[in-house]
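Heads up, one of the protein chains got dropped from this complex, but the rest are sitting where they should.
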Amino acid sequence: MIERYSISPMKEIWSEEEKFKRWLEVEIAVVKAYEKLGVAPKGTASKILKKAVVDVERIKEVEKVVDHDVIAFIKSVTENMGDEAKYFHMGLTSSDVIDTALGLTLKKVVKIILEALEKFIDSLKNLAITHKYTPTVGRTHGVHAEPTSFGLKVLSWYSEALRNHKRLKSALSEVSVMKISGAVGNYANISPEVEKIVAEILDLEVEKVSTQIVPRDRIANLLSVFSLIAAGIERIALEIRLLQRTEVLELQEPFKKGQRGSSAMPHKKNPILCERLCGMARLLRSYSQAAFENIALWHERDISHSSVERVILPDATNIIYYMLIKADYLIKNLVVNTDRMKESFEISHNLVFSQRVMLKLLEKGLSREEAYLIVQKNAMKSWNERKDFRQILKTDPEILKFLDINDIDELFNIDYYLRNVDEVFKRFGL
Amino acid sequence: MIERYSISPMKEIWSEEEKFKRWLEVEIAVVKAYEKLGVAPKGTASKILKKAVVDVERIKEVEKVVDHDVIAFIKSVTENMGDEAKYFHMGLTSSDVIDTALGLTLKKVVKIILEALEKFIDSLKNLAITHKYTPTVGRTHGVHAEPTSFGLKVLSWYSEALRNHKRLKSALSEVSVMKISGAVGNYANISPEVEKIVAEILDLEVEKVSTQIVPRDRIANLLSVFSLIAAGIERIALEIRLLQRTEVLELQEPFKKGQRGSSAMPHKKNPILCERLCGMARLLRSYSQAAFENIALWHERDISHSSVERVILPDATNIIYYMLIKADYLIKNLVVNTDRMKESFEISHNLVFSQRVMLKLLEKGLSREEAYLIVQKNAMKSWNERKDFRQILKTDPEILKFLDINDIDELFNIDYYLRNVDEVFKRFGL
Amino acid sequence: MIERYSISPMKEIWSEEEKFKRWLEVEIAVVKAYEKLGVAPKGTASKILKKAVVDVERIKEVEKVVDHDVIAFIKSVTENMGDEAKYFHMGLTSSDVIDTALGLTLKKVVKIILEALEKFIDSLKNLAITHKYTPTVGRTHGVHAEPTSFGLKVLSWYSEALRNHKRLKSALSEVSVMKISGAVGNYANISPEVEKIVAEILDLEVEKVSTQIVPRDRIANLLSVFSLIAAGIERIALEIRLLQRTEVLELQEPFKKGQRGSSAMPHKKNPILCERLCGMARLLRSYSQAAFENIALWHERDISHSSVERVILPDATNIIYYMLIKADYLIKNLVVNTDRMKESFEISHNLVFSQRVMLKLLEKGLSREEAYLIVQKNAMKSWNERKDFRQILKTDPEILKFLDINDIDELFNIDYYLRNVDEVFKRFGL
Partner (left out) sequence: MIERYSISPMKEIWSEEEKFKRWLEVEIAVVKAYEKLGVAPKGTASKILKKAVVDVERIKEVEKVVDHDVIAFIKSVTENMGDEAKYFHMGLTSSDVIDTALGLTLKKVVKIILEALEKFIDSLKNLAITHKYTPTVGRTHGVHAEPTSFGLKVLSWYSEALRNHKRLKSALSEVSVMKISGAVGNYANISPEVEKIVAEILDLEVEKVSTQIVPRDRIANLLSVFSLIAAGIERIALEIRLLQRTEVLELQEPFKKGQRGSSAMPHKKNPILCERLCGMARLLRSYSQAAFENIALWHERDISHSSVERVILPDATNIIYYMLIKADYLIKNLVVNTDRMKESFEISHNLVFSQRVMLKLLEKGLSREEAYLIVQKNAMKSWNERKDFRQILKTDPEILKFLDINDIDELFNIDYYLRNVDEVFKRFGL
């Protein structure tokens, strides 16, 4: 868990202290279940809660001796507990506590991530609406293609984010599970009743059939969804980087007051945040690879997934949260140079309108071949001489046979290309 | 697409011929839409369909000249079409055809995969039910732990497969999309009406906002789900491999009549199918990595995803299908040596019952510390002398103070460990 | 192995026929060893060679029955061999043949790849030399930074390719190994002498200690090197894509005669080859992931690596070869628009020279703070008013106190930035 990319409240959740508190929360819930089932006397849970001490340093001390974190935790927490200690961790296997607490943790962190995603989605929606009719050059292969609207571009990001939202919600419900089913998942020494009550107390779902642990496909799926969200942000960040190039400058990531790209070159505003986000997407997909490998464990469990998860779960959740917070900031404060977007049409001499000219000539009765040849001739001229395609057309007698000046101007009206934008937005209720 | 791992009907779907036929299907649907909208005369589509020729060799010939597969396709298909040719591909961009046809393809192949998964799930269910009460040693870390039921183990596989089924259904609906929205996704030269009608004809969903193409997070999500399914099969295959070891022999993958593991060693039945399945899971997770990288394309599209998909889409779908077919065969024909499962308890001298002995002594009034020490002493003796734990207990006077011979025998009753199995099965309605 | 990306002679090497011929080559070498050691009579090998028939269809037929490819091969090849058949495959385990033949295959294909890499390196060298002094804008973060030479950029690619060459040579020697050591690698039924002679005949190194097979770290290392080579090509392809953007146009990938990017837009030359190469780099790194997972096999071998290798070895070698051939073509035919490179300086109004102006003012006795403020003021003006920085400077009285017009012009002399280029080239003997 890298300090640099850890943001509250995510980072605190993964602290040792918080982890042990959640372990305690699980242990207490089990005692409550025992109370309810008449196994422990009424009031045991609250007595235990009063006397239980979570002291991270002490736990670590004990762990050095016993070499087992759950045993160290129990020993340390119950040190001055008195008689009630016998109900503490009674009938449980370590993984009952660890995996149920992991369910609590993941539910908590994924909810926070989900909320951050929702804010980000909202920002995307607002940006899309703002620029619904902002004309911009559409590009394929990095090359000017046809006019479109910047809002439509953003709407595509928004639409992808909505899909990721749906996926994340599903992943959240998948990891919000718990298990108290004993050493091999057969409830040999603990009743399914206990599990049911604890699940209710902690507001988690019971893993319907567990081994010693909760199966790891749930986590692998979560990590995959993180990779998808990260790649969605990467797609946006990459677009901004491309449009912030000195030669394009249609977009710029927000530049903080006082921030310096270069001492003397004012144009040297570098899209470093976007670049950072692109790097982080690589991290997240690499984590998902390790998570896939964690699924096929031996028999009722081996512990090979544990070292992996100790690293990737805090890291991946911290980083995806960081990405979402930053991406939201990015979108909310994105510098959109609408003037430059218009100027870009001139860079390719308005040739992005050429197809429409050809279609108009077809309408006027020319054959596809004839229309094509005339347009091509003019387009080549425009391109080679670096002159405005519209002006070139206006001086071509062949063109003027079919189109007058007004006709020609009308063909370069960007509104034509945006006439269906509203229809697309409506599909999203926007 | 490797011949060895390609099975009908999956493999045929990915043939060049089938691909072009789906392209034609899309083109025809567009013409039908034009008919419906009054753009093309009634009957155009059926006339075109009659004259359209899909000749793979001819298309390849043309492609060598024009270096563009869609153009080659159009040229070849319309070669002798006559007047109606002008309505063919009218107003479309290549990706309208390619990606809509890809939607058709993916819907088709994922459905087949889904059906195979369903059969596999059914086989798992049957195996779980059959062995609901088959006692077996539960193992953690590869070491004997506590008694459990083999059916419970299979139920865990079944439960994971059900989760994957849900994920795959969701992924299927995600990839069953199409787009006919032009070169940059803004419907500049084609009406959204056409798209809507084509979607109905082809029974696909409209991509609500597209660029030149359908966004690639959909495919990455599909590949992730394949990785999850594959890892679920890997988990089963790994378990079988572990239980087919010479020293264990509780399970065996089916051995075909006449198949030979070794010329002279009859025990040399190797779990080669399970090993193959484990290898394939590696392939699938590696493909998903490439698919994640395909999401962040430039602007309204770049074509870097294309080479990746040409390789991984046929390969991944063929291999996951192969895995499911073989895994189903594996489960249906799995050799379950229930006798060996019982014998395994003896390998660890029935020590897997030790915890229960201790709990019984607690019941009889001993303190945890006392009970632990007595059990441990006997367990150590059993382990070191390699003698049956039960018999050891029966000769320990200290034990006999609290338990008589019948008591002891009762503690080694496996039924105790299986008493909650029914409860777990009920959660699945089984 | 995808037809589309398979090029001779690579693709033929991976054909079934060639594979079986290499198996035969190994079998014959073993017989020769037996001859040499006096185990088989002189002339046996040549008799066998004469009568051995490699008939792919027949082998497949037999395989359907025996379900084992090596047994099918032996049966089919020896069908009409007569007495000498008894020396064929004598004392060998299947993997002795398969892995030794794999050594032959890999040596062959990696050599071809190495040669392709060498040609590519040569093309890079030539391009670097040609453009040693071609001035171009250096960019960091996609933003104009300082003047540099295009040759220097290419030299960096060249240098990376040289590192990859060294890595590939090492990987080649690592995979050029063989083993004939029996079922568990202990030469139980075959003498190490046989292995030694066969190694000499086939010009491969003996695996000094093998299990049933050659250990798989060798292959994983090879695949890693492929990933590195592919990423090196990706880096170049990405650079070309960035410099081929409509707004930049400094580079263009070669455009074949008659090739069409778009029917009417002459500027629509899309860097599709570069995009394809970028996609392929993703494929290669994904394969290396699977190869890493293939290393940890069970005991003296399990066969889980086999399905993976059947897919990724042909695919990865075909694709890396394709990439190298195409990358070489790309570099050899790259369109370098040196005029556009010069024009690019104007896009940022020659602000890339600002640091040098500041340094000159320092020389003239200004403090760093003073120099900075003057330059910044002028740079801001140039940027905001979109006027040439040099001209702005020439009209600033404050500047003119320290520099005259000639001084100023001298500061914009690109040669200054290229004065150390020769030194760098010399490091490579260029």
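Lettered A, B and C in written order, each chain numbered from 1.
Simple rule for what comes next: a contact is a pair of C-beta atoms (placed from the backbone, for glycine too) under 8 Å apart; a residue touches a chain by one contact, two chains touch by 3 or more.
These numbers were taken from a predicted model, which means no experiment stands behind them.
Asks: Give me the visible chains that the unshown chain touches, in label order.
Replies: When the full complex is considered, the omitted chain touches A, B, C.
Asks: Using the touch definition from the top, which of B:Lys42, B:Lys64 or B:His267 touches the missing chain?
Replies: Spelled out, the listed residue whose C-beta touches the missing chain is B:His267.
Asks: Touching the left-out chain: which of B:Lys166, B:Arg245 or B:Lys401?
Replies: Of the candidates B:Lys166, B:Arg245 or B:Lys401, B:Arg245 is in touch with the missing chain.
Asks: Give the residue, chosen from A:Ile28, A:Ile312 or A:Ala327, that touches the chain omitted from the document.
Replies: Here the residue in touch with the unshown chain is A:Ile312.
Asks: Which of these, B:Ser191, B:Gln289, B:Ser307 or B:Asn420, touches the one chain of the complex that we don't see?
Replies: Touching the chain that is not displayed is residue B:Gln289.
Asks: Footprint of the hidden chain on chain C, which residues?
Replies: Touch set of chain C with respect to the missing chain: 86, 138-142, 145-149, 152-153, 155-156, 158-160, 163-164, 167, 170, 174, 182-189, 191-192, 206, 208-212, 215, 217-218, 220-221, 224, 227-228, 231-232, 234-235, 237-239, 242, 278, 281, 285, 288-289, 292-293, 295-303, 355-356, 359, 368, 416-418, 420-421, 423-424, 427-428.
Asks: Kindly note down the residues of chain B that lie in touch with the hidden chain.
Replies: Residues of chain B in contact with the hidden chain: 139-145, 241-242, 244-248, 261-272, 275, 289, 293, 344, 347-348, 351-352, 354-355, 357-358, 372, 375-376, 379-380, 383-384.
Asks: Considering the whole complex rather than only what is displayed, give the residues of chain A touching the chain that is not shown.
Replies: 1-2, 4-5, 65-68, 71, 241, 256, 258-260, 270, 272, 275-276, 278-280, 282-283, 285-287, 289-290, 293-294, 298, 302-308, 310-312, 315, 319
Here is the rule we go by: only the chains that are shown with their structure count from here on.
Asks: How are the chains arranged in terms of who touches whom: line, ring, star, complete or other?
Replies: It is complete, because no pair of chains fails to touch.
Asks: For chain A and chain C, let me know how many angstrom lie between their CA-based centres, rounded off.
Replies: Chain centroid spacing, chain A to chain C, equals 33 Å.
Asks: How big is the gap, in whole Å, between where the Cα atoms of chain A centre and where those of chain B centre?
Replies: Chain centroid spacing, chain A to chain B, equals 25 Å.
Asks: Where in chain B do residues touch at least two different other chains?
Replies: 278, 285, 289, 293, 298, 302-303
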